[in-house]
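Excluded from the complex is one protein chain; the other protein chains are retained at their positions.
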Amino acid sequence: MDALLLQFLNGLDKGGAYALIALGLTLVFGTLGVVNFAHGALFMLGAFCAVTFNKILTLEKVVLDPEQKTAWGTPLEIRTPYVEAWLGDFGAFLLNYSVPVSIIVAIPVMLLIGVVMERGLIKYFYKRPHADQILVTFGLAIVIQEIIKHYYGANPIPQAAPEIVSGSADIGAWFGLAGTIVYPWWRLVFFGFSVVVIGAVFAFLQFTTYGMVVRAGMRDSETVGLLGINIQKRFTVVFGLAAVVAGLAGVMYTPILPPDYHMGMDFLVLSFVVVVVGGMGSLPGAVLAGFMLGILQSFASMNEIKSIFPGIDQIIIYLVAVIILLTMPRGLMGREGVMEE
Amino acid sequence: MSKIALTRRNLLKAGAASGVALAAPMSFVRGAYAEEFCNMPTGSTVTLGFNVPQSGPYADEGADELRAYQLAVKHLNGEGDGGMLNTFSSKALKGNGILGKKVEYVTGDTQTKSDAARASAKRMIEKDGAIMITGGSSSGVAVAVQGLCQENGIIFMAGLTHSNDTTGKDKKRFGFRHFFNAYMSGQALGPILAEQLGKDRTAYHLTADYTWGWTQEESIKNATENLGWNTANAVRTPLGAGDFSQYLTPVLNSGADVLILNHYGKDMVNSLTQAVQFGMREKQVNGKNFEIVVPLFSRLMAQGAGENIKGILGTTNWNWSLQDDASQAFVKSFGQEYGFPPSQAAQTCYVQTLLYADACERAGAFTPPQVIEALEGFEFDGMGNGPTLYRAADHQCFKDVLVVKGNENPTSQFDLLEVVKIVPRDQVTYDPAIFGGELGPADVKKC
Amino acid sequence: MVANAVLHVADVHKNFGGLRALSDVDLRVDEGETHAIIGPNGAGKSTLLNVCVGRIKPDKGHVVFDGEVLDSHTPYQINQLGVSRVFQTPEIFPDLSLLDNVMIPAFASRDGAFRLRPFRKLRLEGDVRAEAEKNLEDVGLAALKDTEAGSLSRGDKRRLELAMCLIQKPKLLLLDEPTAGMSRHDTNRTVDLLKTIKQRGMTKVIIEHDMHVVFSLADRISVLAQGRIIASGKPEEIKGNPVVQEAYLGGAH
Partner (left out) sequence: MTKLLDREPVALVVFSAVILLMPLWLTPLGANYPDLLQKFAIFAIFAMGFNILFGLTGYLSFGHAAFLGVGSYAAVWSFKLFTMNVLPAIAFGILFSGVFAFLIGYVSLRRSGIYFSILTLAFAQMCYNLAYSVLTPITNGETGLQLTLQDPRIIDRMFGPAGAGLPSTNFFGLPMSGYPGFYFCAVMLIICFFISRRIFKSPLGLTLLGIKSNQNRMNYTGFNTRPYTQTAFVISGMFAGLAGSLLAVTDPLAGAERMQWTASGEVVLMTILGGAGTLIGPMLGAWLIKYFENIFSAFNDATLEQTFSFLPEPLANAAVAISGLFVGEGWHLTLGVLFMLIVIFLPGGIMEGWRRLVRWIGGGGGGKAKTESAAVAQPAE
């Protein structure tokens, strides 16, 4: 029983990540009609916002000490972090909370990246065939990746969660069953965070004119133009929003998955599957599919199930996708006519 | 002139080939240039092919391998401080290239994919005239390229490859491995595990679901079970799973008190990070501290795992903190050249290049069968791993194996591993028959 | 009279989620006849056509075409039986040349719903090509035969679609507002064209708002309002029918 509960928690956690990435992808799909293969790269850039913020915090003053030598005979470098030297305890505090604090940095940065991407490139592709969109965004994704690789290398770069949430929560104890369900705090934080972000996105779309544009645009982009709204500006903001959501997912995921330049590509295919299983043009569908696939993936990895169906954990997501798409023609909550041509 | 330019030989080939295209049988393509064996060096230079991952997850490791190769070429050509040439027990190399011919090299990207690696190696053989191929950062790639080299009669000096298969069931006459393997990891690690963690332990394996993972799981399982450990479960995880939480939670309540991660590269960094996150380092099971073991370690991976690696036991082929003369000499020349110490991948690649060059010198020729003969059963020292034997039966090097653990108090950003014990060569030597396989013939082949 | 009813829509009901689109619709179209369906917007005219081509399955009732009950027929099967349709918004092949647009339907009527001859050369299909060119000429688009269809004006697209249907020589041609969006001149040309088709004896059902077109083409007229046929008869009967005038003509004109 507790094993099942733990797997459920794992599934929620994974689902949170899938849903966050898929949300932005489906926004861009549904509203702007663009197949964005660079969306994974946005997720990765978010993670590297956290890395960069941490790097800046840990910038070190390097002093060469000619007295001591390294193993290869050069003078030893004595390194002292600037932040701690200048800010003392506050510096140490910042360093400890570098991942959550970097959200503050990531939001404007990702918004800027999103806006620049949309203004500089994507907007010229609204009316182009999907094939062209795939080619240009894939090319862009490669370029972004290679730039990150050039500066940060290919090796993963570990990011620590704040100490206060680095341990595990004894969830069982809350129900009088101490020691049975122990789960890392940071993963709980991540799940909560994803719920909050998803809620915020929905609220934003529900209560602002942007939301109206998005919801109407997902239905019929021509009519929205007739409403006399500056649709270009709204589109830009929607793309920026998608970038921010992907970026925030990237930031918060770093303590779970040490980021490297290729992580976007690793998530890309999966997020496409999530979006399509959810149904094209449906935001709730994407969220639902994200959590559903996350949870199913967790359960499929249990030894009891693997012993009956060897290798099921490797293909479960794709298997579920096939079954759903064959029984429900437009995924869980898709609408007719979106990306079906 | 770059390699792209027209060379007379390529033109000849092309001319002959297109002639063939229009009329005659293919046989005289081969006659267009006569040589004794594939890519026999005829000019004043000899070309080596360095085939390393430059993109994909092992790109950093590949970059380090390439640095080592370039350093080796320098030393072979008599530039720089000579590095391990000064400590190597064989004194055949004189710093004037190989057999008097200046060493040149070509590089390629394996992308850590068999197909791409073979394509790259073929380019080196067919276009660039490489006489030896070396490199690689995964066993799948090593086995694939080794097979190709066997077919083409080109010597392959494997880089980082840890699977038993490379010199086991997939061994080849033209393939040689200096790096240690999973079986040796198990033999070396087993006794230390028993010593440090006790004999009454229950292990839980998480294994990357492909050939290398399986051979390592098997080797470690055998070694630990022989010492009296139990195995609670051995679970296969998909390559590149990213999030391993669904495989980690069952460990907590399985009754196991040791988690063995048969992962490498990114998988290992992720699974270890997440295992620590799940509180496995602080856990108590059966009144004992829960422990994590990573049988194959590298410094680059340790860097990726950060804090989490501290105190974790594993094995490694070589580490720059070794104090013998050879290691020191290598670290010195590498560090002076690039500003940081070499990784184990760099060391094995550097040594392989030197060993090949030395074998040519001792054989007095580049002819592959003679070089193979010179390498088979070659006993040497002064390369950083103590006295080493290139066993003739399977072309595997037998040398000391390092058992290491993540450094608790690193003095620098590179000082991540602490050597726990140097396990002597006798303890890890095994009977070549246990893995089967056949080396195949050492025929001279023409391109 | 029953014997030569080409199309018989028998007691068809259709609801869309509580909204009644068609109720008790009974319609006979005789061979060679041009039957116009008129009615205010939202009366269910297009739904009726959709039922006829198998796009929508009726909740109750049947469509009988040429003696065959079309309960389980898919659109392509109905077309193969001899029903072609011109849509309200032109359904053409926008990426292909006009000639190709017209040749494709010709293959469908010649070769059936599926026939695999991957190596037959298009170049050798001279008959089909000639026929397609003739049909383009009939609708006045011969000069544009190599143009991409998507770049045509809306009126030209309609005429192209008409040519695509005519080349199939259907037993029954369904036209959903064939002159909507056309200039007066183009409308007249289309009417003339449809008149010549009539002489060939092709049965037609036409939905049209333009009363000039309706009265110059139709042999009989049915008036649809709120999903029901409220009147059916010869043009002069309909013109004088007070119910119709109240429900439709009075308001519109």
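Note that the chains are named A, B and C in the order they appear, and that numbering of residues resets to 1 at the start of each chain.
Here is the rule we go by: a residue touches a chain if its C-beta (ideal position, glycine included) is under 8 Å from a C-beta of that chain, and two chains touch if they have at least 3 such contacts.
Remember, it's a predicted structure, so these values are computed and weren't measured experimentally.
**Student:** For the chain that was dropped from the view, give me its touching partners among the shown chains.
**Tutor:** A, B, C
**Student:** Which of A:T70, A:Q145, A:T180 or A:S194 touches the chain that is not shown?
**Tutor:** Residue touching the chain left out of view: A:Q145.
**Student:** One chain is left out of this view; which of C:R117, C:H185 or C:R200 touches it in the full complex?
**Tutor:** Among C:R117, C:H185 or C:R200, only C:R117 touches the chain that is not shown.
**Student:** Check each of B:S120, B:Q216, B:N262 or B:T388 against the chain that is not shown and name the one that touches it.
**Tutor:** B:S120
**Student:** Of B:P41, B:G95, B:G198 or B:P238, which residue touches the hidden chain?
**Tutor:** B:P238
**Student:** In the complete complex, the non-displayed chain touches which residues of chain C?
**Tutor:** 53, 74-76, 79-80, 84-85, 87-89, 91-96, 100, 103-105, 107-109, 111-114, 116-123, 125, 148, 150-151, 164, 168
**Student:** Quickly run down the residues of chain A that touch the omitted chain.
**Tutor:** Within chain A, the residues touching the omitted chain are 33, 35, 121, 124, 127-132, 134-136, 138-143, 145-147, 150, 265, 269, 272-273, 276-277, 280, 310-311, 314-315, 318-319, 321-322, 325-326, 329-331, 336-337, 339-341.
**Student:** Which positions on chain B touch the chain that was left off?
**Tutor:** Where chain B meets the chain not shown: residues 1-6, 10-11, 13-15, 17-18, 20-22, 26, 29, 54-55, 59, 62-63, 66, 70, 104-109, 113-116, 118-120, 122-123, 126-128, 138-140, 143-144, 147-148, 150-151, 165, 170, 209-212, 236, 238-239, 438, 440-441, 443, 447.
As a convention for this text, only the chains that are shown with their structure count from here on.
**Student:** Distance from the CA centroid of chain B to that of chain C, rounded to the nearest Å?
**Tutor:** Computed from C-alpha means, the inter-chain centre distance equals 73 Å.
**Student:** Averaging only over C-alpha atoms, locate the centres of chain A and chain B and give their separation in whole Å.
**Tutor:** About 35 Å, centre to centre.
**Student:** Which residues does chain B have that touch at least 2 chains other than itself?
**Tutor:** Not one residue in chain B touches at least two other chains.
**Student:** Quick check: what residues of chain C touch more than one other chain, meaning two or more?
**Tutor:** Chain C, residues with two or more chain partners: not present.
**Student:** Considering only the defined contacts, which chain B positions touch chain A in the complex?
**Tutor:** Within the complex, chain B contacts chain A at residues 55-60, 63, 209, 233, 235-238, 240, 242-243, 245-247, 249-250, 252-253, 266, 269-270, 273-274, 277-279, 282, 300, 303-308, 320-321, 328, 331-336, 339, 341, 412.
**Student:** Touching chain B in the complex: which residues of chain A?
**Tutor:** Touch list, chain A to chain B: 2-3, 6-7, 9-11, 13-14, 17, 70-74, 77, 149, 153-158, 160-161, 166-168, 180, 182-184, 186-187, 255-258, 260, 262-263, 266-267, 297-298, 301-303, 306, 311, 313-314.
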